[in-house]
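What follows is a set of notes on a single structure, which appears directly below.
A single protein chain has been removed from this complex, and every other one stays in its place.
== subunit A ==
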């Protein structure tokens, strides 16, 4: 009985990853394998990096049972700040980047102040920041695109780590990418072994070996596939490093730290959390401040990739980020959801966008499909929970 349960729980966790793979395979059939080309894999990562970064922050808001609607506009403001400082004031990127992060942090604190100190519903506060920040962006940029930005800056969004290319049958392969993949894979195996060892030490039930083997096998295939494709292109994009660090950091915070548990507790039952010694005001404040910081990072990555700051930047990003969280299994009521889920959700959206573009569907059709996928994913998730 117990054993069976463990299998079920794990299957549910990996269901999303299976869905991700399925969507990818469907599009690779539809586009005749075009979406598997090294250039496209690279594109997928670069195009989705900002959504992933935002989804990570958004998940914390969603865990508290709220959302942040101002995300896209804050992204635009931060990009505008960089553009103006560099283009108009000839500032170095070492001034422009901290300035953008400061602006993002301040706008996050602004939201946090209203939400925690004055108890204004986040929906209203962030609806206001969405309008205000967008208007501010247009005003700052005088409704025009500011650019071009220098290459040392665009490196953040469009650059690659150093490579060691050797030519192999008609193309090149980057040994650094292969090396990183190898190291990543070894680390994953070591982690898995360590967790099994501690479980045994404390006498906790251990998953059957075949399950662990399948899990490692799937991870191996995914990691290998991605890095192989990247190595055939231009090596590891710098945004992948930013993304990887952020995802790892926030996964750790949500799953292993006291602060993370406090966010989940607050989302599950704010009154009980408060009576358990959790400073709920403080949690709200930092969750929204954190969202502001991540908006700034996303704004920097976006403007770097475009090599310019535009007033329309980040339009509707908040919706993609929110959708990513819900597709990734987060609950609208709060208290349920994972970082990995949100990241997978963001990539499902990204693969859909990318695949449909390659297939030649217009953005109008793409919106219909994305809406349907969001509705479908959440419906299936909730119905399956209700059955229990």
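What we mean here is this: a contact is a pair of C-beta atoms (placed from the backbone, for glycine too) under 8 Å apart; a residue touches a chain by one contact, two chains touch by 3 or more; residues count from 1.
The criterion applied here is as follows: contacts and distances are computed from a predicted model.
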Undepicted complex member, UniProt protein name, chosen from "Phenylacetate-CoA oxygenase subunit PaaI", "Hydrogenase 4 subunit F", "ABC transporter ATP-binding protein" or "5-methyltetrahydrofolate--homocysteine methyltransferase": "ABC transporter ATP-binding protein"
Residue touching the undisplayed chain, where the options are A:273, A:294, A:321 or A:339: A:273
Hidden partner interface residues of subunit A, rising order: 2, 198, 202, 204, 256-262, 264-265, 268-269, 271-279, 335-336
